[in-house]
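For this view, one protein chain was removed and the others were kept in their places.
On to subunit A.
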């Protein structure tokens, strides 16, 4: 019994000496399939569950909070907490959209410039006397439209996400300069300013909007069919395609969502400043990506989640806030920020290796 079973396994890889694949230049794909490296039986790809990573991040976050709370009385106030949420809102909202994009294995570098554009759109709309809600909708529509353009170029035309959104980062900034003629645009509408400066029951509007965005994206990602498709495309796009998932549609949609998030973030920034300046939002895209990566979402796609992203964004915001309260020079803050991101991810790697 043993022998015959073994024979089977042996025979599987034993070919006759007269194997005659017709190798032709155009057929390399078929040749790979025929002689492909088969996964070895019994081996399992070990990957740690995502939960453990977020657990580690949560511990780090709580530690940081505890340390700052211990050394800084100002840090401990509710007012300061709301300051942190106001600071984190824009990055976090952009990071929520970026999470979906990165889960598909893509990247969206355009959101910083897009915040500049949507802030301009909303402020300008408000300055022209349009109601705040209309200003908001216009900004979101502008964001969605740019996301649609990016998504179509990436998903339908098959261009690289990095290149398409890098180009968008540039041309959108150009549009903002054209729109502002290089100067600032102001609005005096107090109701519009409410999006960025107001509060409901003491909770700042930006914090409420952030919560709403994360709740929406979380629901979308975890509970909707679309969310399953986002993960499937990132994990194995070819498998998703062969299973009947419309990969281009999924890809287009994530860039639209990223654009919508940029629209919302733009309104918050514009409302907070009650103005739009040409260089608004520059570099925000990298902060958002940093939060996503810190939150444990894999840049190669298919693995990660929205909860980690929120934690990642909060961690950076608390770090900045605490250091500012402790009078750390803003120059050094940048150095420390970068070091913390690398350290967090390196620690994570080490932990995974030990866990094997």
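Here, a residue touches a chain if its C-beta (ideal position, glycine included) is under 8 Å from a C-beta of that chain, and two chains touch if they have at least 3 such contacts; residues count from 1.
Everything that follows uses one rule, which is that contacts and distances are computed from a predicted model.
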Listed names "ABC-type spermidine/putrescine transport system permease subunit I", "Histidine kinase", "PepSY domain-containing protein" or "Ribose import ATP-binding protein RbsA", matching UniProt entry of the absent chain: "Ribose import ATP-binding protein RbsA"
Touch criterion as defined above, residue of A:78, A:201 or A:225 at the omitted chain: A:225
On subunit A, residues whose C-beta touches the chain left out of the figure: 2-3, 5-28, 30-47, 219, 223-225, 227-229, 231-232, 234-236, 238-245, 302-303
